[in-house]
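Only a part of the assembly is drawn; its chains keep their places, and the rest are absent.
Chain nomenclature is as follows: A and B, assigned in order of appearance, with residue numbering initiated at 1 for each chain independently.
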Amino acid sequence: MSNQVEEFNAYRAKMNEKILADNNKVIKRIFNLDTNAYMEGTLDVKTKELLGLVASAVLRCDDCIKYHLETSYKEGISKEQVMEALSIATLVGGTIVIPHLRRAYEFWEALEAES
Amino acid sequence: MSNQVEEFNAYRAKMNEKILADNNKVIKRIFNLDTNAYMEGTLDVKTKELLGLVASAVLRCDDCIKYHLETSYKEGISKEQVMEALSIATLVGGTIVIPHLRRAYEFWEALEAES
């Protein structure tokens, strides 16, 4: 099951590299910002990861959800906390979020199985 | 071709079970509401299914579309009626709905092939 995590990361890394190699300034800066925005600030890293997760969930972006699930997992955020964040996302975003919830659950299990 | 229906339902059931086993109250209640909302009321079940279908289509949620297609099929809603509902969805939601229309068509054929 952990293959799902590896495959996701491999594809992501491969394509990011190609995109950045192209030297489009706007895209490069957005990628940069994407790293900076989740760094410790007035809000701690865990809170920011959960904010990124919920934003991704209500906008229904599976890859973005997976990315924040993985970072959340590495930051030691518990499954219960992730689920609580996702429950808010499901309430705010509606039942159309549920299919993404299923895939989020599956990916979280893959993260647990991998370690 | 009917495998598409079985696979969809099997994955859906498996993950729903896991999600509900986690006992997040908000999510459990949303799942409950999702069942209640489509029951006979002032509007009949068929109309409600079509409302759910159109809402899913304009929000471009393939899994939600499939779910409502299957329930519509079981409720005896005709292909022509489903298509008419989806034509309104395509007009309101724009040509970005068309790829979902293709997959909806394919899933409807799978539903017909299965029975």
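FYI, a residue touches a chain if its C-beta (ideal position, glycine included) is under 8 Å from a C-beta of that chain, and two chains touch if they have at least 3 such contacts.
From a predicted model like this one, the values you see are computed outputs, not experimental measurements.
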Total copies in the full complex, given that 2 are placed here: 6
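To be clear about the criterion, only the chains that are shown with their structure count from here on.
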Rigid-body rotation angle, chain B and chain A, from Cα fit (steps of 5°): 120
Distance between the centres, which are taken as Cα means, of chain B and chain A, whole angstrom: 26
Chain B-touching residues of chain A, taken from the complex the two chains share: 60, 79-80, 83-84, 86-88, 90-91, 94-96, 98-99, 101-103, 105-106, 109
Interfacial residue positions of chain B with respect to chain A in the complex: 11-12, 15-16, 18-19, 22, 24-27, 30-31, 34, 55-56, 59, 61-64
